[in-house]
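One structure is given below, represented as structure tokens, and several questions about it will come after.
Of the protein chains in this complex, all but one are displayed in their positions.
For chain A:
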Amino acid sequence: MRHLATALAALYAGLLYLFIFLPVVVLVLFSFQDGTLPVPPLNGLTLRWYEAVFSDGKLMAALGNSLAVAVVSSAIACLLGFLAAYAFARYTLPASALLRGLIVAPMTVSTLIIGLGLLSVLNLTGLRLSLVTVGIGHVVINLPLCFAIIYASMGGHQVNIERAARDLGARDWQVMLLVTAPMLLPSILAAFFLSVTFSWDEFIVAFLLSRFDVTLPVEIWSMLRSGLDPRTNAIGSVVFLISVAFLIVMELAVFRKTGKSS
């Protein structure tokens, strides 16, 4: 009886993981398809679709654009999130809870709405659509996340440490730069890498706010419009691989740090 229960539980767990990972496994598997259709049966393995992807100038340019937008917008979102979190955690502000809620609120709004809103605002300001506007959009989307992560890690136990720094002659910016930010580095890095992975495969805002230079998800989407092609599987696998790489870097950077500090 007990064995049966264990077996059923194992089966359930197996099915769950299969459900989650099957699409990715299929995607990666058929990126090696020797043939022009990325559907079963598997005719044989080849790397020619990867070769095609890596020699495609437009795709590679889009990949570079995506990386640049992800890194720069995440850095800005982290900086702004950190400053806001510092202000809320260290000073008594009027209507603090309401203002904090307002910063985090955009997380609940769909990116489509945010994208459309930004589009009208940009039209009003006359700012041309470009990678810069995509970056602005990603800062808007990721700022609440960065703020929430960093704010959550600012505890009262750091207040005395900052006070000690001030007592020893540090100015406010020195306290933030030399004491607070290094103390919060694990959560700042977590916010940064999470923000990078979100920006990396964000489609709607990137699609709405870009024109000539586009990010990778937008480029893949325009590829898909001309039909299924093992190239899309290959570039999809590359996107997946890079996302995983970001996550691994985050794990190493963040959890090794927090594991060590006391």
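Here, a residue touches a chain if its C-beta (ideal position, glycine included) is under 8 Å from a C-beta of that chain, and two chains touch if they have at least 3 such contacts; residues count from 1.
Following the convention adopted for this analysis, contacts and distances are computed from a predicted model.
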(request) One chain of this complex is missing from the view, so tell me which of "Tryptophan synthase alpha chain", "NADPH--hemoprotein reductase", "Na(+)/H(+) antiporter subunit C" or "Spermidine/putrescine ABC transporter ATP-binding protein" is its UniProt name. (result) "Spermidine/putrescine ABC transporter ATP-binding protein"
(message) One chain isn't shown here. Among A:Val121, A:Ala164, A:Leu177 or A:Leu224, which residue touches it?
(response) A:Ala164
(request) Check each of A:Ile150, A:Met183, A:Leu208 or A:Ile235 against the chain that is not shown and name the one that touches it. (result) A:Met183
(message) Take the complete complex as the reference. Which residues in chain A touch the chain that isn't displayed?
(response) 157, 160-161, 163-171, 174, 178-179, 182-183, 185, 260-262
